[in-house]
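For this depiction, one protein chain was excluded, whereas all remaining protein chains were kept in their positions.
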Amino acid sequence: MAERTPVAVIGAAGFGGALCARLAHAHPSLELTAVTARSDAGRRHDALYPRHGVPLTMEELDPDRIAEKARAALVAYPHKAAAPAVRALRERGLKVVDLSADFRLDRERYERWYQPHEAPELIAEAVYGLPEAHRDEIRGADLVAGPGCNSTAALLALLPLSDLARDVVVDIKTGVSGAGREATTETHYVSATENVNPYKTEGHRHSAELEQELADGVRITFVPHLVPMDQGLLASCYVTTEPRLSTEEARALFERAYAGEPFVDLIDAPPRTADVRETNRCRVYVTTTGDRVLVFAAIDNLWKGAAGQAVQDLNLMLGLPETEGLQ
Amino acid sequence: MAERTPVAVIGAAGFGGALCARLAHAHPSLELTAVTARSDAGRRHDALYPRHGVPLTMEELDPDRIAEKARAALVAYPHKAAAPAVRALRERGLKVVDLSADFRLDRERYERWYQPHEAPELIAEAVYGLPEAHRDEIRGADLVAGPGCNSTAALLALLPLSDLARDVVVDIKTGVSGAGREATTETHYVSATENVNPYKTEGHRHSAELEQELADGVRITFVPHLVPMDQGLLASCYVTTEPRLSTEEARALFERAYAGEPFVDLIDAPPRTADVRETNRCRVYVTTTGDRVLVFAAIDNLWKGAAGQAVQDLNLMLGLPETEGLQ
Amino acid sequence: MAERTPVAVIGAAGFGGALCARLAHAHPSLELTAVTARSDAGRRHDALYPRHGVPLTMEELDPDRIAEKARAALVAYPHKAAAPAVRALRERGLKVVDLSADFRLDRERYERWYQPHEAPELIAEAVYGLPEAHRDEIRGADLVAGPGCNSTAALLALLPLSDLARDVVVDIKTGVSGAGREATTETHYVSATENVNPYKTEGHRHSAELEQELADGVRITFVPHLVPMDQGLLASCYVTTEPRLSTEEARALFERAYAGEPFVDLIDAPPRTADVRETNRCRVYVTTTGDRVLVFAAIDNLWKGAAGQAVQDLNLMLGLPETEGLQ
Partner (left out) sequence: MAERTPVAVIGAAGFGGALCARLAHAHPSLELTAVTARSDAGRRHDALYPRHGVPLTMEELDPDRIAEKARAALVAYPHKAAAPAVRALRERGLKVVDLSADFRLDRERYERWYQPHEAPELIAEAVYGLPEAHRDEIRGADLVAGPGCNSTAALLALLPLSDLARDVVVDIKTGVSGAGREATTETHYVSATENVNPYKTEGHRHSAELEQELADGVRITFVPHLVPMDQGLLASCYVTTEPRLSTEEARALFERAYAGEPFVDLIDAPPRTADVRETNRCRVYVTTTGDRVLVFAAIDNLWKGAAGQAVQDLNLMLGLPETEGLQ
């Protein structure tokens, strides 16, 4: 068997980072050599996440130590905190997939939606990590920015229509794990159960990713809704195209775009998020009503929307089979 | 105390009919004198629905007996089954609120979306039972058709914009009780939990109500989604108007339309379905992004979307205070 | 109409206190004149709890102001914080129902399970507020201690057997609202959903209430479990009696004990917590297997387990009908 690539997961105590650790630990061609955490340093990862089965103790982030132990890293810090960590690891030569927003956007867009960038010199080398759109660039990259969960589903629903779309409404339904591990009023069980709650109705930062990745001039309305489930995300996309498309024409665009894609399934009925739970798959359904194209895309927000896609990116960066460790 | 009006609930074993029975039973000006059921006849209502506290035995529907006992009826049969029952009761002089689709639409629309009408001679006298739109007609009516749950939320979100709207996308999130009491693959707990599922993506019958009630020429795209909750419904409406409206202009239209409405709350943040649970209220939030107006309306699908609104209608028909029995 | 008694709710921002406020506000013989909160002072109560419909602004606790406005108070502070607040209100002559643990136990028991008592001089006047056991004392009391939610269900299941019971296992299943409004790792939706979790397996403080209220010498094993629901609590009680009882004998004891009880329903099948949701009722089922008596009692932990029972107590203290405002 070929030697396995040593990897570290930075920020392994959050939901996304923890799944990165699980996937890296179980990956046939990777060897998980270190997991770090900020407030949970010193605890065993499998004490915090027994199902994930990662028998390592979380340590504080020491870039020199990580550089001794690993040749690649998955960074699962919140945005703003991620950029300096990524810089420290890139300076030491590690390939990095960053799951935060810090390297997804050009500087102008980033600073408009977030804050002054902490490591702007790295933006140029970062590749937007949606393999279905940027596979070849990811293969050659040293720094890949994992797309947001909302953006992943929305882009997979919209990219095949990008050149024809004039107007899109993206209505997202997302599970509570998307809000992160922090205990807040919104993530309290009593608040989240038996509830649907739209939020960021005046503009969610993930829409910046859509603007950047879709063709210029598409009018985008984007609203996420919190629904009472743990994992899962559905993007319902209502698209006006020019010219108007028949159902067959619309589906043909998707068939062409996703032929051979290992993780995108074009299906012939509306997707259920339950059917992609704990998988790296995206199930997509295309139809039309009146003169509008409707596209529904379902993913697991922690898998294809975060950790699974990050491993998919890393597989590409390391020249491994793209689906390895993700089946 | 004034004499209470005797009422019957026809089809009291389903979720909507059961709540009609509870509300009628607890209503200060109504006396619930009979509850009927098809397959559950012979059972006590409070054995089936202990929380509702209705101490009556469900009987089979015998219109003559009902006419002896009641002067008004709430009919909660499925569409098609409702029309003959309504006819039998109307022939015996009862005022009727029908919760099914049978009398919501003009005949042409009804027969396009449903099937040949079973009691077409009654369509002309039926009033569409959305008090916020047809209060005066409801007051004088002998037959009122309770709007669909989806339509109620969508219309309350859209009516103030009706004249200006050119295009609307209505994305509905609805709880499982909206699918009815019948045990099916879709309503199985294991299927519904941890899942979001769009359905009727090519056209839901409730959109016919929108077409009928909104101004001509509005382009409507309407998609419901099943989400893992018991009761509750959110309509997210994405509206293109002509002329384009500012947030202030849009809100002003709603303030004017709903001034004094007892059950519509204009609020200043996106509504949560949990906040209307087990109430007859509709919470509405109006905002804009780019050149689009966004309106979010939350109701309890069994209350304002069915039984609560039916009692509100009946209050109007009987000259009672509109909110009686619904606070 | 008789004058309504002015009441205040102290600690109205928590789940239990908020429901106290709702019940007091809607109560025909009470007038809610003040609501206080610690961290949420200055906010409208109905902004935090729209469904409860309490149109008052929460204020900081100033006992003098409360004494001007109210003749009775429902105190819903956590234990230890409650005692000084209760003292301040009692010193100003208010009748008080305290929902915390501070006045449920004799001093010795309290200090063994909790901490040094903050207002020990009041313990003697406090009555344990389970009306089914102490109705007459509650009627004459100025200070009543609302029982714990677990204890309420367990005691209603056990009291009729108290003299005969030798050994009881109490296995509690409780909804997440019982853990309070604070956002914690345990109350995070992602942690609580799809999970059952025993806790305090080596001894829960509510068992002290059982020891105090049941006959001496009963061996009690008491374990609560957190289950994924919002409101609701089931006590499953496995009782060894001496002498051994037949099912008929056991049920007869319960029928005698609860004849005429307005909120206790003896039923003939195992109770479902859903059937008591948002009611002040306790549904009890008694059966036997082998030589053991099994008793299952279901309540809503926020109603009969907290706020509803507190209002029931207050009704008794004020000479009002016991069920007023609770139907």
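Order as written gives the chain letters A, B and C; numbering starts at 1 within each chain.
What we mean here is this: contacts are C-beta pairs under 8 Å (C-beta built on N, C-alpha and C of every residue); 3 or more make two chains touch, one makes a residue touch a chain.
These figures come from a predicted structure and were not determined experimentally.
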Touching residue (missing chain; options C:L234, C:A257 or C:L320): C:L234
Given A:E194, A:E209 or A:D313, the one touching the chain that is not displayed: A:E194
Contact residue for the chain not shown (choose from B:T33, B:S177 or B:Q312): B:S177
Omitted-chain contact residue, chosen from C:L48, C:A133, C:V169 or C:L318: C:V169
Residue of A:H225, A:R251 or A:R283 touching the missing chain in the full complex: A:R283
Interface with the unshown chain - residue positions in subunit B: 15, 176-177, 181, 183-185, 187-194, 228-230
Touching residues (missing chain, whole complex) on subunit C: 169, 171, 173, 175, 191, 193-199, 201-203, 219, 221, 223, 225, 227-232, 234, 236, 238, 270-274, 277, 285, 287, 289-292, 294, 296, 298
Chain not shown, touching residues in subunit A: 50-51, 193-194, 265, 274-279, 283
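The rule is short, and it goes like this: only the chains that are shown with their structure count from here on.
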Inter-centroid spacing, subunit C versus subunit A (mean Cα positions, whole Å): 46
Computed distance of Cα centres, subunit C from subunit B, in Å: 37
Residue numbers of subunit A (touch at least two other chains): 191, 193-194, 228-230
